[in-house]
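One protein chain omitted, others in place.
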């Protein structure tokens, strides 16, 4: 029932939201454009309040006394630390729990009992699990329990990485703040859309905006599937696929507003069986020589970690936003925490009063 | 000397208490009925203060700046998280230290030096260790040192699990609040009393109350030993032993005020050598069909984790207190922290003033 509701666009909101606020955060598609705009505003308010001692003190009172369990079955230091920093900015206490298997299943306990027991000590769960369905199953266990608490998926199997796509959207919106926002922009995505959850989640979220065109660059074997391509076309977004980065930059470089680079190592895997080489084949590397083919205001992003596909030479390009993405991950996750616990209005109001945000009434 | 004092009912208090407050918490028997009543009152005060923003703020000031070391040699996520949540509720900072072996003994250091060194950075220790005597040895090292700090055993080998029995008593007292308290009640305990430390510790603590009768249900091979049976009888409590759950429920179900279910997997072990099966033999499973044999107000408890012995069907029984036990573990541990650090009076006074507790002068 819960799983089916998740796949049904019309019933999804009923199960994943409470009082109009996200409660179980499981897939990118659950957010409306309005949800995204508000989340981004809240993230900006938090980021700016954090710059001053008073603002920091205010923020740390927002979720003071709240306890967040970070339940990670997969080692993922950077994502976990980003979530914990976000919780800390709002004054919530974090606990990292990694051995759900040791602690319960070994003794024959059900996942439902484990989740319910551990959740008893917390006000919110952030979870990452190698099994795609773990976050859904845990949410359902909480949904049915007498003491539910909100849950955020921090990456579930290969399927989705919701908060990564939220930080990417936030970074694009931030980068285009003086250029009319995300609407009307042309975006290039390098990567294996079929398997890279960051690139895939971003593509889905971009359909919430009036994007002009998306260029996908990958080997033919890893082109986006027809479902995704049709889904994007139905949103009146131009879609183009390419087999190498050089030609598309020579033909379309000047028109690009942003490039989203990810690792694409399939070709290498194919050519060197036995000897596993890390890194991306040259056709998908953003070589320094391409610099003259793109505009200075073209935004350059990467979800990290990177190997060779985005060389260090790019770090002084005016559009290089990679390190800002990392910090933005912390701000958007804090915004998500605040929104779930109905503290976002208070945060935006404080920031507006201090002239750190545009007054929404003046828009 | 310390070990001997522990076994001597008359000298115990001198070593384990300071200024009338528990200092080293090692065995259930160290608490008097008066201690237990006060602990339960403090737990209730904390639980109720935590419901409101003001109360939460007050609680988080109580042990603000105190540092608790959770020294666990055995993985036990749920117990550790319960203690850390309890510390957090009162504003104390927790650190989880699990590798006492790596950190010291590997280098040839004595346990006494390790405990003394680590304790230098803390105000309190909570410890769980696979060696029965570790908590006693660590307490003695602190007792002799120039900078002692309190210590709570969170489970020591197979012998005792003090705070589990405290939360069980608290849950019974809570459940019987409108029915005259624990005195006069009849309680059934399913389990291997010889080896199950939760069941055994509870049986000891029940003798502090004027219980009418205790029914033990287990295979004959795992009946309670004569020492325990005589100990209970000496307290004027009726004791009965049974070999299966069905018959005792049919004969005495209506008279039961509470059932404490634990896993009892010995029979299975015996019948299926080689193939280790988790779970409890059918004679000790609380089948759904027994529901008509007990009263609606019969309290149903389990220390968790459970396998098959307490089926999900029971979760809507009016007396099902299992999830409340989990939360009560957090409250009673917070009460224990507060009592050790002489903050319990202040907490109960605040709760009384806000009409969250009965005024003790009105009793």
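Letters A and B mark the chains in the order given here, with residues in each chain numbered from 1 onward.
As a working rule, a residue touches a chain if its C-beta (ideal position, glycine included) is under 8 Å from a C-beta of that chain, and two chains touch if they have at least 3 such contacts.
Values in this document were obtained by computation on a predicted structure and should not be read as measured data.
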Checklist outcome for this item: Answer key for B:84, B:118 or B:264 versus the chain not shown reads B:118
Item to check | Hidden partner chain, touching residue among A:57, A:247 or A:318 | outcome: A:57
Next on the checklist: Which candidate, A:229, A:293, A:326 or A:354, sits in contact with the chain we can't see?
Outcome noted: A:326
Next on the checklist: Which candidate, B:20, B:34, B:146 or B:180, sits in contact with the chain we can't see?
Outcome noted: B:146
Checklist outcome for this item: Interface residues of chain A toward the undisplayed chain are 56-57, 60, 75-78, 81-82, 84-85, 88, 278-279, 304-307, 323, 326-327, 330
Item to check | chain B residues that touch the omitted chain in the full complex | outcome: 64-65, 67, 69, 93, 95, 97, 99-100, 102-104, 107-109, 113-114, 116-118, 120-122, 145-147
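The working rule: only the chains that are shown with their structure count from here on.
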Next on the checklist: Suppose each chain is reduced to the average of its Cα coordinates; what separation in Å results between chain A and chain B?
Outcome noted: 43
